[in-house]
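Right, I'll just put the structure down here and ask away after.
Complex shown without one protein chain; remaining protein chains in place.
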Amino acid sequence: MTVTSVQDAGSRPHGLARYRDALSGYAFLAPFLAFYAVFLLYPFGLGLWMSLHDWEIVGDYREFIGLLNYQELWDDPYFWEALKRTLQFAAITAPAATVLGLVLALALNGPLRLHGALRAVFFASNIFSVTVVTLVWSMVLNPDRGLIANGMRAVGLEPIAFLADQDWAMPALVVTTLWWVAGFPMALFLAGLQQIPPEVYEAARLDNASRWAVLRRITLPALARTTLLVVVLQTVMHLQVFGQPLLMTRGGPANSTRPLVQLIYETSFRDWRSGYASTVSVVLFVMMFCVALLQFRLSRQEGD
Amino acid sequence: MNRTFGDRLILVLVIGAAFVWMMPMLWVLSLSLRPNEELVRSTAGILPWPKTLEHFATLLRVSLTPRWLLNSVIVAFGMTALTLLLSSLAGYAFARIDFPGRRAVFLLVMAGLMIPEQAILVPLHAMLADWEMHNTYFSLIAPRLAGPMGVFLMTQFFKAVPRELEEAAELDNASRLKIFWSVMLPLSRPALTTLGIFTFLFAWNDFLWPVVTATQPEMYTLSVGLGSLQGNFAMSEGLGFLMASAVFASAPMVILYVVFQRYIVQGITLTSGK
Amino acid sequence: MADVLLRDVRKRYGAQEVIHGVSLELKHREFIVFVGPSGCGKSTLLRMIAGLEQISDGEILIGGRRVNDTPPGDRGVAMVFQNYALYPHMTAADNMSFGLRNIGTPRAEIEERVAAAARTLQIEHLLKRRPSEMSGGQRQRIAIGRAIVRRPNVFLFDEPLSNLDAALRVQMRVELVQLHQRLDATSIYVTHDQVEAMTMADRIVVFRDGRIEQVGTPLEVYRTPANTFVAGFIGAPKMNLLETRVTAASTGRVEVALPGGRAELAVDGRALASGASVTFGVRPEHLRRTAGEGVFRGQVKALERLGRETLLHVTGTDGASLIATDTGDSPVRIGDTVALALEPGSGRLFGGNGAALPPAAASAA
Partner (left out) sequence: MTMKTLLPATMLLAAALGATPARAATEISLFRFFGGCSDEYANVTDLSKAVGECGIIQVLANKFNAENKDGIVVKTQSVEWGVYYDRLSANVAGRTPPDIAVMHRSVLPNYQVRGLVEPLGKHFATVGVDVADFVPVAREGVSANGEIWALPFDLHSLLWHVNADLFVKAGLVDEKGQPKLPGSPEELLRHAETMKARTGKAYLAIPSQADPMPTWQYLSWVWQQGGNIVDAEKREALLESKESREALRLLNVLYAAGHANRKHDYTAAQQAFLSGEAAVLINGTWGVDVYAAQARNPNSALKNYVVRDMPNLYGKEAVWSDSHIWVLPKQSKPDAAKLKAALTFLKFLNDHNFHWARTGHLPVRASVLASAEMRALPHRSEYTRTATIATGLPPIQYQRALMDLLINELNSTWLINKPQDKALANSQRAASSILRRSRRR
């Protein structure tokens, strides 16, 4: 995301008009700013403050403990486990979604109505809520009556309890997530492809370029910016993964799929340790901030 | 351009992939239309259906699902309408009114894009608990109005509107509010439509915050309600019922998607800040 | 009574001043054209009159009333924008009536005024359409109609014809002038096209770099440009300007050296020493091919046959180049060497600073 400046070539008014502009400017902003301040800025600050406390979500126990929560976090194997799982999940899902989106976009960037219909199919799963997606996929992956189990039995294989299996649970969540989100990068890549001027392809055809050469030398380089954008958006999104493990595996088996957000949720609402949960939130915020910053740096370089 | 063999092969492969892609949806739809007694025996196959609509009838009759639907409708429409209003007001101010501190305030607001919802989940909950406002439409909607994405989009949009239009209106004796309401808002219909659809989708599918703030079933949204049904479904006798709930919950989105597909796809490029 | 009066009007963006103290008096019902290259400040000044830009210093009076802090809508001005700035979501009729509705004009009167304007502009059949359903020329008329219905004291035109094709532009030029004559208002018209300025204006104001270079009727500006800039800007093809030296100067007469001879001009030469650097300016139509000596001699490098006349681009041996007119059927070919004579009484002389030297008659007084 590029935050463009609002400073433009307008004049600096003075006197009465300036006063009028100031008044109307803030009047127009006031409703949003009120919500923004109360429901975003203030909670953010409060979260930082809470992270310095033993602060319980139930009752009114709160005691200032300085950085003790951060110290405990450093020593907390659950935090590190959740961090590891979160990074693992994002590190698999984000590139996979990007590649899948790119492949689909390349395959479906055609003029036929059929292409349009297929695009619509791949994008459609994007519009479901996480609860619908997890419901569908819990059922698909169910070892007893699931779609895949049915198929495996039909060919004489023993069904796998994907979500209860140490080795399969994470891949199962990844596949579920890919099915859910892959339409989004696809749409972004398609938009990127539309922006490549057709003359370039015509020139390439005159140059006898092979399909592969066109892809490698023209299409992919032209999509570099889009790719960066997709990777960053996907990474940020998947660092926030929550619904899928919560609803499909509860973070199990044996903690192998519990991400940070679920840790925050459980620490706060199950264990009542809101202060500590806030500490984890701060870490999550810092992580995502770094990714955003990285994108900013990269897109800057790109622009040079 | 001639269709080459390669093109055809790709097309065939993609059609196959699309079929696989749709399978889960079709299968779930099929399950929702088959009687439970049959599902206990076997869940295989997609055809023949429909066999029964009993699950949908049950859904409307005995469960809280209609209530959840109503909640979702209220929350989604409320959030959409208010987001459009707040975002366009603020976006207009940022794009078009030259007031002292504009740049600073804009940066402050855009900084909010960096704050993920998870980072404020816990304090937000504490805050609304202090107000004793959980389990209200207010608590479901209000915190979601603070996100700066809509403001960002509307600012970008309004900046692209030719300044002359506004100047013409100014010469036409229109006040700021009048200019905003009679000139800028009608002009921004495409942007508002896109933002509106996305807000609606987001509101409808929202899970993390509603699951925290709506703790009483009467105040669940469809998304949360469906989540609450999911716990023990593997053993559930009412598999068809559960699948019907899923179909029921996603039907409005599917309709919305079919009708507004163009805007949705356009909107993606917009939201990505390109 | 001056209808629009500018007194030492200045415009600053931060530390940078872009309008440097402009003072101007516009008479009632006058058609004034602001002309100048882009970035000269003419549009800014127009927008300051409209109230769309703040005035940093000085004052503006419209109808005798100081309007520095008056909002645009209350200044009694109407404006036609370069891009028409029609409200795309409103029909033509709504576009035209929007301003009247905003000030609470009675419905019947609005309808009457819109109908009248539509009649005048012959756009009755367009009233129900939206801007997207109209051609450029039609939109232009609606934009003008929107200005007319407000019955302003001052019409402001900001390069209104620049988005039209050439033929339409000529037609609209005429129509605008005719319209102006029917209306009881002052018009201020901004353009960078000197042809528009020449053909439409009662008076032309030539701008450069935020300053007025010259104010005058089209003919005054054309015939007696105040400086080399105006001389070069007004007229097409532009006035030939040659760097040269004074060979002799006296009270009512200055003689300068030209590549093919000498020219004498009736200019007050008291301030000039012999040998001083000056610029000699002459319009192409005042240079004629001659069989005799002439004042300039050179080779024809290019020909522009325009039918009614032919333009000769002639380059002298010292590299100086100028344009002369010849008859439409001129026998001259590229590569020919020609001699050019100066029509008596023509030619302007500009001093070292570019300003025109005062005529001899003035100095006599």
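First chain written, first letter: the chains are A, B and C, and each begins at residue 1.
By our rule, contacts are C-beta pairs under 8 Å (C-beta built on N, C-alpha and C of every residue); 3 or more make two chains touch, one makes a residue touch a chain.
From a predicted model like this one, the values you see are computed outputs, not experimental measurements.
A.B. asks: For the chain omitted from this view, which of the shown chains does it touch?
C.D. replies: A, B
A.B. asks: Pick out which of A:Pro77, A:Pro111 or A:Gly156 touches the chain that's been left out of the picture.
C.D. replies: Considering all chains, including the one not shown, the answer is A:Pro77.
A.B. asks: Touch as defined at the start, partner being the missing chain; which of A:Pro31, A:Pro95, A:Gly110 or A:Pro253 qualifies?
C.D. replies: Checking the options A:Pro31, A:Pro95, A:Gly110 or A:Pro253, the one contacting the hidden chain is A:Pro253.
A.B. asks: Touching the absent chain in the whole complex: find that residue among B:Ser87, B:Thr155, B:Asn173 or B:Thr213.
C.D. replies: Answer from the full complex: B:Thr213 touches the omitted chain.
A.B. asks: I need the residue numbers on chain A that touch the omitted chain, in ascending order.
C.D. replies: Chain A touches the missing chain through residues 54, 56-61, 63, 72, 75-78, 164, 166, 250, 252-256, 266, 269-273.
A.B. asks: Tell me where the left-out chain touches chain B, residue by residue.
C.D. replies: Counting only chain B, the missing chain is touched by 60-62, 66-67, 69-70, 73, 125, 128-129, 132, 134-135, 212-213, 215-217, 228, 231-232, 235, 238, 252, 255-256, 259-260.
One rule holds for everything that comes next: only the chains that are shown with their structure count from here on.
A.B. asks: May I ask which two chains are joined by the most contacting C-beta pairs?
C.D. replies: Top-ranked chain pair by contacting C-beta pairs: A-B.
A.B. asks: Could you grab the centroid distance between chain B and chain C? Build each centroid from C-alpha atoms only and quote it in angstrom.
C.D. replies: Using C-alpha averages as centres, the distance is 57 Å.
A.B. asks: Rounded to a whole Å, what is the gap between the Cα centroids of chain A and chain C?
C.D. replies: 59
A.B. asks: If you average the CA atoms of chain A and of chain B, how far apart do the two points sit, in angstrom?
C.D. replies: One centre to the other, that is 16 Å.
A.B. asks: Using the touch rule from the top of the page, what residues of chain B touch 2 or more other chains?
C.D. replies: Where chain B is concerned, no single residue meets two or more other chains.
A.B. asks: Show the residues in chain C shared as contacts by 2 or more other chains, in ascending order.
C.D. replies: Correct list: 71.
A.B. asks: So in the complex, which bits of chain B are touching chain C?
C.D. replies: 162, 164-165, 167-174, 178, 182-183, 186-187, 189
A.B. asks: Write out the stretch or stretches of chain C touching chain B in their complex.
C.D. replies: 47, 50-52, 71-74, 77-79, 81-89, 98-99, 102-103, 146, 150
A.B. asks: Under the stated contact criterion, what part of chain B meets chain A in this complex?
C.D. replies: 6-7, 10-11, 13-15, 18, 21-25, 27-28, 31, 39, 42-44, 85-87, 89-90, 92-95, 97-100, 102-103, 105-107, 109-110, 112-127, 129, 142-143, 145-148, 151-152, 155-156, 159, 176-177, 180, 201, 204-208, 212, 222-224, 226-227, 229-230, 233-234, 239, 242-243, 245-246, 249-250, 253-254, 256-257, 261, 264-265, 268-269, 272-274
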